[in-house]
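Removed from the display is one protein chain of the complex; every other protein chain stays in position.
For chain A:
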Amino acid sequence: MLFNYFKLAYRNLLKNRFFTFLNITGLSIGMAATLLIFLWVYSERSWDKDNEKYDRIHHVMVNRNFNGEINTGSDMMFPLPAAAMSSIPEVEKASVTGFPSSVQLTVGEKKLNRQSVTTTPEFLDIFTVEFMEGEPGGLKDPDGILLTESTARSLFNRINIVGEAVKLNNDRTVYVKAVVKDPARTNTVQFDLLQSFNPSAQWVKEAQSDWVNCGNRVFFLLREGADKKSVEAKTLALIKEKTGSENPTTRGEIILHPMERWRLYEEFREGINTGGRIQYVQLFTWIAIVILLIACVNFMNLSTARSEKRAKEVGIRKTLGSMRNQLVFQFIAESVLMAIASFLVAILIVWITVPPFSSLLNQPIRLPFQDPFWWLLGGGIVLLTGIIAGSYPAFYLSGFNPVKVLKGSFSVGKANLAPRKVLVTAQFTISILLISATLLIYQQINFVQQRDLGYKQENLLMVNSSSQLDRQLSAFKNELYATGWVESVNRTGNQITDIFGYTSGIRMSGMPQSDNLVIGFMFTDADFVKTVQAKLLDGRDFLASDTHQVIFNKAAIEVMGIKNPVGKEIEWAGRTRRIVGIIDNMVINSPYAAPDPMMLVQEGGWTGRINIRFKEGIDIQKAVAKIEQLHNQLSPDYLFEYRFIDDFFNEKFNNEKLVGTLAVIFSGLAIFVCCLGLFGLVSFAIERRKKEIGIRKVLGASVQQLLLLLSKEFAVLIALAFLIAIPVTWWMMNGWLSNYAYRISINPFVFLLVAAAVAIIAWITISLNASRTALKNPVTSLRSE
């Protein structure tokens, strides 16, 4: 029986090529979109799973409480891990681990810059690190380092290098203790080399007993079955006990962020782990499912539109004794067969599109053909698609009365068209929603990209400095100015696109300290305002002769509540500092957020970045080459590393740009699949009304009048779809935009634009089809009757 069903289904699909083509195209696009998104989700969900102790590893984080305002931090105090291991029994291992930083590795003439992570030996007990050469004990030696395979090969062209010497930052000589496999790209904790904290370094000595300042990550490996909540409470109690005094950390709470949430739930708001990347993953999972559903709806609509053709068959089968459920099964078998064919096409589409999709997402997406789960998922999608797409037609078609059908008095009543109309409206509602949302996402990205940042990013080059270059700084500056291409030069502690340091230790001279005042700070030197072209509101720029002076931005002055600040003094980091200037707010960390209060500090004794402002209209390539040459003369031991500030800043839009691109692709697919369906429906409507069209033509109807006649019923549905889609889009996108402090307000013009675009696309779809019939000689259609 089953074989019979499939045989008949196959013949039916083959016979109705147009119908089959429309459906397979739609369904395979829907399935390919779903599969691609599922592959992405699969890849996202596989992050960090290479770690054997995946479910026991936690990142210790803190909700700092600044008098009610909760700030979640990923940095903790240095002595916490050792103390936790000895006093909290559930903590099996704990490690203090620095944030990754770029170090220069030198072996003979070979120099490389790589990401280093400084940590304690327990790191290797917590994370799974595969050793290729050497032993795990290497991190116990303060002069020992572990290199990844790729770093080892780049430096030595081989990996049997245990015992070899490497110079770190042209400063310390360390020895390779082991070579380990590169961390998988799907690991959150990435490194090119691991080194241990140098116990003889002054800061390490001080940090051993510093329970207030935080600057490193802390990871816990909990024992099997440990209660996370209890460990959090015990950790907070431990910190309180060791700190002695109250501060935002002791007033806050400790969070053990489990490894399984690192990748997808990385965002904290008001101290609550609200989500993060998972929102995008979920969003696009829904979009993919919606596209597949749109394709299923096409199948339903086209199948029921063809019902008059199938009615006779249903009548005969029923007369010959077929039960209704047998017919339902037969029609579902047909749609499952269609789904299988579409799945095969979808696999081909996926296979072709995975490489560009991977590069778009900037992460490796693998086709897990060897994984039985994948095939199970594929089978599930096929079956589900077949059943969803086939169910409505199956019940609809199998419900025909054989007497009416065989007597020829069968016709599709108006009531029977209603579900199809609802489905078409739903399809277009979703498409309009997706297109409008895409437009709004793009508007928001554009809006933010054109935001006045409070400084000028173009023509601003950042060069990494070094101790060697710092010593030659004036010579370097002079040479730069001598080129005639450089307008201004200045140094900052870090790139000016990010604030790394926050302090709650600023107080006005003579006033008590308030640790609720959190202000970002950045070290810099002379000509900051001139170089970055910030807007000076009051006072002056830093001068070369300044020592320990500060400049605040407007937001900082507002939160501190100082009147006429220029000339006043503050106390910070054990010194009295004079405020010499006030600048307008600079958008630094997040282009979407309100600017942070910021303090610029003129201070010596650090190595950071050199900002170089080029004059307008110069040959940038030539200038960079010249700067490299100067750098290499003055700082021969260090690699020349540079970035343009605007490029650097633009990386902050990566997430939104990705969402925008994905939205364009998927909403494009949705409307395409919708139009396929519309095209099919119009064809069947024309087929049904062939005689009517012929008569109207004979009676003198023009081609335009006929087009209008045929477009009318669909135009009404699309208009209805608009009325539904607009408020829904408005509501959804307002929700999305509320994530951003700096955002557009929704302009109704967007909807008009989408309305026009969709109307045109739909009209072209209808006309392409209808004009053939409208232009046909009416005699043909009337004769065939």
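Going forward, a residue touches a chain if its C-beta (ideal position, glycine included) is under 8 Å from a C-beta of that chain, and two chains touch if they have at least 3 such contacts; residues count from 1.
In this section, contacts and distances are computed from a predicted model.
Colleague: For the chain that's not shown, choose its UniProt protein name out of "Chemotaxis protein CheA", "Beta-ketoacyl synthase N-terminal-like domain-containing protein", "Aspartyl/glutamyl-tRNA(Asn/Gln) amidotransferase subunit B" or "ABC transporter ATP-binding protein".
Modeller: Choosing among "Chemotaxis protein CheA", "Beta-ketoacyl synthase N-terminal-like domain-containing protein", "Aspartyl/glutamyl-tRNA(Asn/Gln) amidotransferase subunit B" or "ABC transporter ATP-binding protein", the correct UniProt name is "ABC transporter ATP-binding protein".
Colleague: Please pick, from A:87, A:326 or A:590, the residue that touches the omitted chain in the full complex.
Modeller: A:326
Colleague: Using the document's definition of touch, tell me which of A:402, A:493, A:591 or A:677 contacts the absent chain.
Modeller: A:402
Colleague: Just one of A:313, A:569 or A:687 touches the chain that is missing; which is it?
Modeller: Touches the omitted chain: A:313.
Colleague: Quick one: say which of A:4, A:86, A:274 or A:734 touches the chain that got left out.
Modeller: The one listed residue touching the chain not shown is A:4.
Colleague: What is the set of chain A residues that contact the non-displayed chain in the whole complex?
Modeller: For chain A, the residues touching the absent chain are 1, 4, 8, 11-12, 15, 312-313, 315-324, 326, 402-403, 406-408.
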